[in-house]
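Below is one structure, written out as structure tokens; comments come after it.
The other protein chains are all here in position, but one chain of the complex has been omitted.
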Amino acid sequence: MAANTFGEQFRVTTAGVSHGPGYVAIVDGCPAGLPLSVEDLLPDLERRRPGQSKIVTQRDESDRPEILSGIFEGKTDGTPIGILFRNEDQKSRDYSDIVDKYRPGHADFTFDAKFGFRDHRGGGRSSARETICRVAAGAIAKKILALKNIRIVGYVKQVGPIQAEIPDPTAVTLEQVEANPVRCPVSETATKMIELIEAVRKDRDSIGGICELVAVNVPAGLGEPVFDKLKADLGKALLSLPAVTAFEYGNGFASALLRGSENNDIFVKKNDRIGTSSNRHGGILGGISSGEPIVVRVAIKPTSSLSRNQPTVDKQGEATEILTRGRHDPCLLPRFVPMGEAMIALVLVDHLLRQQTKRIESLD
Amino acid sequence: MAANTFGEQFRVTTAGVSHGPGYVAIVDGCPAGLPLSVEDLLPDLERRRPGQSKIVTQRDESDRPEILSGIFEGKTDGTPIGILFRNEDQKSRDYSDIVDKYRPGHADFTFDAKFGFRDHRGGGRSSARETICRVAAGAIAKKILALKNIRIVGYVKQVGPIQAEIPDPTAVTLEQVEANPVRCPVSETATKMIELIEAVRKDRDSIGGICELVAVNVPAGLGEPVFDKLKADLGKALLSLPAVTAFEYGNGFASALLRGSENNDIFVKKNDRIGTSSNRHGGILGGISSGEPIVVRVAIKPTSSLSRNQPTVDKQGEATEILTRGRHDPCLLPRFVPMGEAMIALVLVDHLLRQQTKRIESLD
Amino acid sequence: MAANTFGEQFRVTTAGVSHGPGYVAIVDGCPAGLPLSVEDLLPDLERRRPGQSKIVTQRDESDRPEILSGIFEGKTDGTPIGILFRNEDQKSRDYSDIVDKYRPGHADFTFDAKFGFRDHRGGGRSSARETICRVAAGAIAKKILALKNIRIVGYVKQVGPIQAEIPDPTAVTLEQVEANPVRCPVSETATKMIELIEAVRKDRDSIGGICELVAVNVPAGLGEPVFDKLKADLGKALLSLPAVTAFEYGNGFASALLRGSENNDIFVKKNDRIGTSSNRHGGILGGISSGEPIVVRVAIKPTSSLSRNQPTVDKQGEATEILTRGRHDPCLLPRFVPMGEAMIALVLVDHLLRQQTKRIESLD
Partner (left out) sequence: MAANTFGEQFRVTTAGVSHGPGYVAIVDGCPAGLPLSVEDLLPDLERRRPGQSKIVTQRDESDRPEILSGIFEGKTDGTPIGILFRNEDQKSRDYSDIVDKYRPGHADFTFDAKFGFRDHRGGGRSSARETICRVAAGAIAKKILALKNIRIVGYVKQVGPIQAEIPDPTAVTLEQVEANPVRCPVSETATKMIELIEAVRKDRDSIGGICELVAVNVPAGLGEPVFDKLKADLGKALLSLPAVTAFEYGNGFASALLRGSENNDIFVKKNDRIGTSSNRHGGILGGISSGEPIVVRVAIKPTSSLSRNQPTVDKQGEATEILTRGRHDPCLLPRFVPMGEAMIALVLVDHLLRQQTKRIESLD
């Protein structure tokens, strides 16, 4: 099955674990002729990288990819793009106590239940380092989207109880997001979030939050009517990331409280296109993009790894305690932003390519 | 592309529109030897059917399926199961005013943007009648799950601001759910919900809500580590249903507010298995089932069709008004329950079958 | 798995058995805007139909399809096309003796080995009546190909030892093929083939043969470089048809005897395109269409069902005899022609659609 592949037309397949030799991603279905080099992948990889600031984990991974194939003379050539990441900073000793004990909130127990045993080193295949492949693939997807002027911006909207007021999500810029280590575009709120994360870290605890992501200039018509609705594929994409516990688009859960007369957006003429006067539908109607900005939010749970003793059991079910050594983000939100953007980019490119075959008149 | 197919191992492909001759579903991948007849499909189809009560739409559809293939002498024979539903009650005239006008909240505009034109009769392919295929397929999936003692129960947790207190979601029974037309297991709350829906209907308006769904006895180990996490596939499945605007599992959005020490569930010995003492993780860890009950919630937006004038534009972008005639549910929640259960059943059977090939020792 | 689905972008899913209520096909991925009606499907269905002439089986099946969905106001609308065929002429009694006995050359034994039991009526899922779905889907595919001026012609090249000389396969016309019941475009050879088939039938025996199929005006560039080579997909398509035991393209097996200097085709300028001066490569180089005519051949084994006693065993392995009652083609070749054409059409449309996304400049 396609367990390690994402996408239909723009397909990303990944392999690797955090404490083996490395990771590899194969991007299949990228059209020929896209200018591309390793440098295009680096900015988002840098945003995803541990150790960028004191509020994220301090591991010193080398996140520089090697592109093995798929590019010829500076352009994609239509053949699959192989991307290799070497693992360098492997401190297996940090994880030695989890061989037999199940860390609360982690996949240790469920991997054992699934496969009969597991690679316990650093979380094995469940390590969030796997997202390095997604961010690299997402950077390629973003380059394609940029050709159509489609832009994706994500930011931290909430950390614990601290919430940013963002009156117009479509006005947030990458510069605002990158202006502080927590990636919240409202600087005063960012300061409070950082203080909270620092305090939590000192408590040897962690904290959750909410990330909001926006895609603008998405043409109307992307997404399929029934199973592969754009909202469904975006939901799957984001929920496939570690620690995401909830997804909503547009009004989301708030729509449960509303009447139809309050929730419907009214169609209006907008220059050269038809649009809506409000965007409670988050840019998606009937599962298909409407041309209005796509706005989604996801909840991220607090990091499960804690530098304090937690009760648990071992493989035999005997009660014990575990203290997860190693370096872990006290709050996953800042580094989540590029991961979430990448997944949205992968979905949008996939549906953009799928849309090429929907009308008989476009057969070239 | 697999635009009209759902699932990897247990695959459902559907075709049909509400005002054509009928719908057809093909269920591929059902193991041979499952006792099955049309009667097995009827109970959930009856729960999904319009016209069950005065708070749902009064169309008199014939929802009786014909099984065309895949069953021999009372048992599935391993070949694809074809299921046919005839459309009978086609009042095209009710929809005549939507040929050129875009209904707010509907897929009219986005279908035109996607395909260049659309079947405007009754919403065409975006009609919720398509879910009849899913509910039928889901009933087959439920029969397989029942062999493993896996049980799925959904219910209405909230309608507008009226919310039911459900201290133990795993204790809710089908009988409690079916005891009232709104499918809320708390009878006093159900009464209030019905009153609200009635009031909204008299206002020619509609109202949203929240559905909670629970699966018990799901074995640990279902779901794939990376892209096809169980939470991701459940999210996609439910978000692929019409009107669903949000999905969460376990603590969901509430986990954003918590610290890791508050959110982690502690592993404990439970008779013959390892489990957790609380279930904030909603039965899924690292994207894989933990053996604890799976608990998810979705938000359903208020019905977009309103029997009152709403401003909109026509195909040329000229301002106009539209009043959606026809009979529409003022609240989609009661009929959503079997749809949501069906999608969860499809995902669980799919992963149950996928799990058969995960260990070398199980090769027969 | 996609066991009952064929194609990636233009996908056909089928269900049904010969002695159940009927067959259904769902064609997913047909672009919107193609003029289409039931009448477009009838000519090829008529060519596939039993009882056309005295040299084919005399069953009187009703092969008229009902299109359930996917067409609106005379054009495909981009949603899946559901096609229903009712079974009418079900003489189950003809097959009563095969409940416990395994017919030589048939799938009776292997179905039992696979699923544990089987629908023994008329071959169940292995009945060649399933190809009715493929021929209908192929007729849609041919309509798309015709828009690009691509034309597919198949014909009977050999029956037993009688072989037609076809100096230029690309010059064969549908009219020549349909001029006689054996579908051999050389009329004198056709007469001899018919005589042989008649003689074989009187012997209560059957005879094999070879079908050649040609596609002209296929643009250069279709097919994928590695696994989904055009030759590989054509081979799979044709080998998935009942009774096909061999496939070759271009020089095929004859290339084993040649030297490279004899087998290579030389590139030359041809009006507005580059082509080759000979076509030993059968229109496919490196798995990708070259723009030259695609020429393939398949061998069809003699019908396994014989109206004479053959030794066999029953389910318990006890020796017995079987005489297959019912009406069977003494030679499968004449009715194979439209089936083979249909499969080629499905492959070519699939790759034509896939080609739409191969170059970045074609993103609309």
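Going in written order, the chains are labelled A, B and C, and every chain counts its residues from 1.
Following the convention adopted for this analysis, contacts are C-beta pairs under 8 Å (C-beta built on N, C-alpha and C of every residue); 3 or more make two chains touch, one makes a residue touch a chain.
All figures in this text were calculated on a predicted structure; none of them were measured in a lab.
Engineer: Could you tell which one of B:Lys54, B:Arg308 or B:Arg359 touches the chain left off the display?
Structural biologist: B:Arg359
Engineer: Using the document's definition of touch, tell me which of C:Ile81, C:Ile210, C:Val349 or C:Leu363 contacts the absent chain.
Structural biologist: Answering carefully, the residue with contact to the hidden chain is C:Ile210.
Engineer: Taking the full complex into account, find the residue in C:Gly70, C:Gly235 or C:Pro293 that is in contact with the omitted chain.
Structural biologist: Touching the chain that is not displayed is residue C:Gly235.
Engineer: One chain is left out of this view; which of A:Gly33, A:Gly51, A:Pro181 or A:Gly317 touches it in the full complex?
Structural biologist: A:Gly33
Engineer: Touching residues of chain A against the unshown chain: what are they?
Structural biologist: Within chain A, the residues touching the omitted chain are 1-5, 8-9, 11, 13-17, 20-24, 26, 28-29, 32-33, 66-70, 72, 75, 77-82, 84, 114-119, 124-125.
Engineer: Tell me which stretches of chain B touch the chain missing from the display.
Structural biologist: 9, 29, 31-34, 76, 78-79, 144, 147-148, 225, 352-353, 356-364
Engineer: For chain C, which positions touch the chain that isn't shown here?
Structural biologist: 1-6, 8-9, 14, 102, 104-107, 109-111, 113-116, 125-126, 130, 158, 160-161, 200, 203, 205-210, 219-229, 231-233, 235-237, 239-240, 242, 244-269, 274, 276, 281-282, 285-291, 299-306, 308, 310-313, 317-319, 354-355, 358-359, 361
Everything below uses one rule, namely that only the chains that are shown with their structure count from here on.
Engineer: Farthest chain from chain C, comparing Cα centres?
Structural biologist: Looking at centroid distances, A is the chain farthest away.
Engineer: Once every inter-chain C-beta contact is counted, which two chains account for the most?
Structural biologist: Top-ranked chain pair by contact count is A-B.
Engineer: Whose C-alpha centre lies nearest the centre of all protein C-alpha atoms?
Structural biologist: B
Engineer: Suppose you list every residue number at the chain B-chain C interface; are over half of them used by both chains (same) or under half (different)?
Structural biologist: same
Engineer: With centres defined as the mean C-alpha position, give me the chain B-chain C separation in Å.
Structural biologist: So the centroids are 39 Å from each other.
Engineer: Quick check on chain A: which residues sit in contact with 2+ other chains?
Structural biologist: 9, 225, 358-359, 361
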